[in-house]
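The structure appears below as structure tokens.
Note that one protein chain of the assembly has been removed; the remaining protein chains are unaltered in position.
Labels for the chains are A, B, C, D, E, F and G, by order of writing; each one numbers its residues from 1.
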Amino acid sequence: MSQDLGHTTVDLERAARTGAPEVIYGSGKSAQEVIDIARALYEAGQDVLATRIDADKAATVRQSLDWLAFNPHGRLLSFLQPDSPNRPGQREIATSIAVVSAGTSDGAVAEEAAATCEFYGHPVLRVNDVGVAGLHRLLARIDEIRTARVIVVVAGMEGALPSVLGGLVDKPVIAVPTSIGYGAAFGGLAALLGMLNTCASGVSVVNIDNGFGAGYLASMINAL
Amino acid sequence: MSQDLGHTTVDLERAARTGAPEVIYGSGKSAQEVIDIARALYEAGQDVLATRIDADKAATVRQSLDWLAFNPHGRLLSFLQPDSPNRPGQREIATSIAVVSAGTSDGAVAEEAAATCEFYGHPVLRVNDVGVAGLHRLLARIDEIRTARVIVVVAGMEGALPSVLGGLVDKPVIAVPTSIGYGAAFGGLAALLGMLNTCASGVSVVNIDNGFGAGYLASMINAL
Amino acid sequence: MSQDLGHTTVDLERAARTGAPEVIYGSGKSAQEVIDIARALYEAGQDVLATRIDADKAATVRQSLDWLAFNPHGRLLSFLQPDSPNRPGQREIATSIAVVSAGTSDGAVAEEAAATCEFYGHPVLRVNDVGVAGLHRLLARIDEIRTARVIVVVAGMEGALPSVLGGLVDKPVIAVPTSIGYGAAFGGLAALLGMLNTCASGVSVVNIDNGFGAGYLASMINAL
Amino acid sequence: MSQDLGHTTVDLERAARTGAPEVIYGSGKSAQEVIDIARALYEAGQDVLATRIDADKAATVRQSLDWLAFNPHGRLLSFLQPDSPNRPGQREIATSIAVVSAGTSDGAVAEEAAATCEFYGHPVLRVNDVGVAGLHRLLARIDEIRTARVIVVVAGMEGALPSVLGGLVDKPVIAVPTSIGYGAAFGGLAALLGMLNTCASGVSVVNIDNGFGAGYLASMINAL
Amino acid sequence: MSQDLGHTTVDLERAARTGAPEVIYGSGKSAQEVIDIARALYEAGQDVLATRIDADKAATVRQSLDWLAFNPHGRLLSFLQPDSPNRPGQREIATSIAVVSAGTSDGAVAEEAAATCEFYGHPVLRVNDVGVAGLHRLLARIDEIRTARVIVVVAGMEGALPSVLGGLVDKPVIAVPTSIGYGAAFGGLAALLGMLNTCASGVSVVNIDNGFGAGYLASMINAL
Amino acid sequence: MSQDLGHTTVDLERAARTGAPEVIYGSGKSAQEVIDIARALYEAGQDVLATRIDADKAATVRQSLDWLAFNPHGRLLSFLQPDSPNRPGQREIATSIAVVSAGTSDGAVAEEAAATCEFYGHPVLRVNDVGVAGLHRLLARIDEIRTARVIVVVAGMEGALPSVLGGLVDKPVIAVPTSIGYGAAFGGLAALLGMLNTCASGVSVVNIDNGFGAGYLASMINAL
Amino acid sequence: MSQDLGHTTVDLERAARTGAPEVIYGSGKSAQEVIDIARALYEAGQDVLATRIDADKAATVRQSLDWLAFNPHGRLLSFLQPDSPNRPGQREIATSIAVVSAGTSDGAVAEEAAATCEFYGHPVLRVNDVGVAGLHRLLARIDEIRTARVIVVVAGMEGALPSVLGGLVDKPVIAVPTSIGYGAAFGGLAALLGMLNTCASGVSVVNIDNGFGAGYLASMINAL
Partner (left out) sequence: MSQDLGHTTVDLERAARTGAPEVIYGSGKSAQEVIDIARALYEAGQDVLATRIDADKAATVRQSLDWLAFNPHGRLLSFLQPDSPNRPGQREIATSIAVVSAGTSDGAVAEEAAATCEFYGHPVLRVNDVGVAGLHRLLARIDEIRTARVIVVVAGMEGALPSVLGGLVDKPVIAVPTSIGYGAAFGGLAALLGMLNTCASGVSVVNIDNGFGAGYLASMINAL
């Protein structure tokens, strides 16, 4: 089942097929297109999540759809139906997801990941700015991180944090390279290659800056 | 705790830290180095797995260590201690891991992934040669694949299979690009980029040809 | 025969040689240069098509040449001579061209392709937002698509749609990678490589975002 | 309908779906795998084509399957069923396909393309070594080339021939970059990029050295 | 002999050493830095040429140094000393340099090359927009081009013009790739690689968009 | 010991561990984040250095923290505690660091390096615009450069200066590629590769435009 | 006028058009193809030059065509007709071409360039192993080099020699990057980019390892 909006064919049966409704990737879509799709999902009784929405586009969308909440740091618009199973208190999820970032500048991507996990109903442990150049910062919090069932690691520049963390835990690590850096960082390529070549086992990688993708996958694993 | 062999510092406490003992990456190591490390692990009472071992090197290693079993298609040497929890029948793992390959030529990498899962004690469902150019082959087996708890997808060339499969299941998908292809495949780069840019959610990626890494991570998730 | 405008040598015999008059590639040309070339073609009795014209440049050009029509979504200026064979009703073209896009954000490139086909007198079937992550959207329309004689497929990100579609039809597929995506999409490179490495037969590829080129070629094939 | 050989899932309904049976891509497959798939196709009453078969592998395969014919220059094994519509004389194809190569060293890829066209029953016009550095060689044969309905152009190094030829004809041009060249040719990348950026209209591109793909597509277009 | 301006060490003996005074590369330099260096050269009795000067920077510089002439299309500021040998009429240069461009959009780089030649006292033949997709435009002017002693060829996109022209003349060809194009042009990379891999002999290449460099070298050769 | 600011985990023990306190990389951080971290370091009695601070951000930061000094050319904010050992006169450093730049446009990166050295208390010899195209400029100052104990060389474009200088001195050379250049400079890649492949011994390389990193390392070596 | 050998269309009028007969690029051609083309040129009364011929292929070719001379270091087969104007003593060429190499390992490419110049009748000055890490070696021979009318510079690794030499002479410099180097040399890419970004004027570049191309162009310039 899908709904044809002309510019978009909304996939209304995705929730049934994959366990979660279609998510709106906001970049490259006009505010009107976001509004149209969000409304179609809303009217079909589905939860709504839109990513990569900057403050201006969020304001325009919310003029039409004021029931959408905006997370400016994570650049997300979201809405949970009154009876959504993802609403806090609706179901028991005992285990949490850790979202760990290497540097302050990686914060927006980490927040996109963390808020995505929360949208799907999962408790999140946020640990920021514990990159490998000051190892004691990570070691000081490693026991806390070990309580999580899945770990999202967000890092730019050389992207070494997943390798170090992956060697210290017995949980799956989802690595998110970021475009933070300059020169030979080549827009996140250095971090991406570093993570793909990690010498630690139990680490997999998503696209550069793809906080949503990591949060979604972490939620899927934590729900197993 | 680690053991210094001169050329190698064997990480004997990795099992305690990450849930699985150190694995020997065979490429670039001499047969003697493989023998030394395997023996150190063996004598420490740990299970032994060595990857990327071609037939010649396997033969040399097994002249010294005949208790190692060789899987020629997956290029793996392995040994499970008599009391290893990973031995069949030792523990109950009700859910299986699906290892799905796009083409016949992707078979060696898929076997590396599947045999790795089995080494860690997990039942495996093998589905080969169901690439997207003949979609009905995949659709014919999708219900079977949906019974797995984690899905490893192995594909070369354009690497489109994880995108299609990711849109049909509600389980985590671990995508393995392979170096199969020619010309603008650039040794697996096309498949790697394709998988990183997948429009499906719930997909993460490991290094090109890294069947072991995918199998290890799938095992870790299936054991959660 | 060509006309020298100083900055430009208008190729007035191209129609005789290749079946279609010279087309103005608007990017990197000033409004005045577009005006000069369009007028030269017009005065030579030829149809006029200019691509990659943004709204501002279109407005400036149309102040001088108000007989040009503007398609803002496809970024095209066009004019058909009163006796142009490409005018609707002028000749009988029984078969149509399908222009299929993977995502909403690919819409502008798909429109450039579709409008180009129409400029050359061909009926177009537009099918939007049927990317591979929601396969049923494509399958729901596959019979309709199969009625076309040539198929243009427009996709960004991993660019997998031509592979899937190519395996479902017995018609030539012209694949257009788009620059839609982020991170490891590298401005359309991932989609381009994916399409070049397609495991489906009967697929060829044009430059990133080259909707015009695909539409032109599709028209040429449909006119055979 | 498909047949499971373990290593391979033969797509026996591809002919019904796309107009041509599955083709065996020989590179990366063992001789035994080629034999298994070829026999399965043969026994299903389908025509057989295997590409990228070197002389040694061809000899091994033909020891088991002596009904396969070998084209050493084009590296193809092929067989047409007695009642195949592609057998010479079986059906009337009035128009031909031109296969044009830029240099002597591009000959093997051009032959792969030409022989593929002939396998599908199409007359082929071969024009070799007419690269742009000696333009008169091309111009001397341009009228002959213009009699074809589709044109395959094979070129390495800078890959300029499709641009020049595309500006001289009113027929679709399928460009095949080859890996011929050295240094900054980067294994065919220079030719590939050149062809993708062609200033001529009506040109599309297939993978580096993909003579089969170009021949297949040309045949599909010529059969329209 | 050199003059230290703090930010710059002006190379006042370059003319003696290489036959031409230091040239100011304007991009990345402030207007004040351009003024300082231009004045130092002027006061040392040398001719002055500054490249890559946009209109705003030119206006600022000329407020201080009104003896500099501005060429807006070629983005050059220049001054010839009253007794400069490069002044028209000062010396007899019988042979000319041809500057040939492939497309209208390549015009600014071609003008940079042509004006550079004229600055050094050489007669220039400008031939614009004769790219290979309309070969007759080039052939119509080939005899004129053959009268030059050196040929500069400026082309973007696939950069095929130097290959074609190089095969038609017996004079050195200096090829200038431009950043004109989109998608897989990658900022001039496609044209650059095409030119480096030319199958024509007698062609060499300068940096992308380096009209000055080509003009300088052509002048040096024409002065031999 | 570290201080958790929420967005940032300030590494207050870095000075004890590595000999120098944490440095604030300003790019990608908000003015408020810079203020928070600078204040935390200040209040912990540590020296403060922030790099990549443009004039606007510097003004905002200094409204809150007027004790920070701004170096606009080097884009640095800094503060030395009254009892800092790096204050001039606090300790005896007899040897100096030479910071040598190839061109005027490399000046900002060179200044970042030089000011970093001075922040850590080292005398600096600045030598600007002595690139290899005018070798005598370098040779004129080579004896002066030889008095330094460590040499930082800053160059864009082809990045050849470290090779030439490295062959003329018996001191360690730290090469800094810059993003100065155009076309095939690819944002500093050409200079980076040139420096990594230097035929001179005793040369190592830092990231593109990383003047701070070179200055820090030079200071560390000069303090040995 | 051209001769069709089936695999090759020999361009027999190239000498008339470009001043020099077609040259055989030996790489990727069989010995028999080289023999066929060489014989066709020979019988048409033209001089014969074949490049990239290894010792084995040379021996095979010379079994059929013993009048060809082999230069093993430069990998060239050549023959001058008895009445060739390029024979020593046939015409007066007063000026010479300098071929300068940076390192011993660049010798084969330098020899290809030098022998090409001699084939076309030009005196050559060979200067080997004067790379920039030992500048005095170059300076010791600079006056000798300045006597040449054109300078070919061959260098691998960082490719800095053309920049240094270009700043010391008033003659055109043709730079040849070589594939000598390792790691980040990327098969000559570092040297190629370095040369394209040279800060010296009067330098142009040919393909990696293209000694023939540089020698041909130098000869063309020296003959002006």
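To be clear about the criterion, a contact is a pair of C-beta atoms (placed from the backbone, for glycine too) under 8 Å apart; a residue touches a chain by one contact, two chains touch by 3 or more.
Please read all numbers here as calculations on a predicted model, not as lab measurements.
Student: Could you list, sorted by label, every displayed chain in contact with the chain left out?
Tutor: A, B, F, G
Student: Among G:3, G:84 or G:105, which one touches the chain that has been omitted from the display?
Tutor: Within the whole complex, the residue contacting the unshown chain is G:105.
Student: Among A:74, A:121 or A:134, which one touches the chain that has been omitted from the display?
Tutor: A:134
Student: Which residues does chain A use to touch the chain missing from this display?
Tutor: 102-103, 131-135, 157-160, 163-164, 166-168, 181, 183-186, 189-191, 193-201
Student: Kindly note down the residues of chain B that lie in touch with the hidden chain.
Tutor: Residues 1-2, 6-9, 11, 13-14, 22, 25, 27-29, 33, 37, 177, 179, 187-189, 192, 207-210 of chain B touch the chain that is not shown.
Student: For chain G, which residues lie in contact with the unshown chain of the complex?
Tutor: Chain G touches the missing chain through residues 104-105, 107, 128-130, 133-134, 136-137, 140, 180, 182-185.
Going forward, only the chains that are shown with their structure count from here on.
Student: Please state whether D-E or B-D has more C-beta contact pairs across its interface.
Tutor: D-E
Student: From the C-alpha centre of chain A to that of chain E, how far is it in Å?
Tutor: Distance between chain centres, rounded to whole Å: 51 Å.
Student: Measuring from the mean C-alpha position of chain E to the mean C-alpha position of chain G, what distance in angstrom results?
Tutor: About 26 Å, centre to centre.
Student: I'd like the Å distance between the centres of chain D and chain G, where a centre is the mean of that chain's Cα atoms.
Tutor: Chain centres of chain D and chain G, defined by C-alpha means, are spaced 36 Å apart.
Student: Can you list the chain E residues in contact with two or more other chains?
Tutor: In chain E, residues 14, 133-134, 166-168, 183-185, 189, 192, 196-197, 201, 207-208 touch at least two other chains, as defined above.
Student: Which two-chain combinations touch?
Tutor: Touching chain pairs, listed by label, come out as A-B, A-C, A-F, B-C, B-D, C-D, C-E, D-E, D-G, E-F, E-G, F-G.
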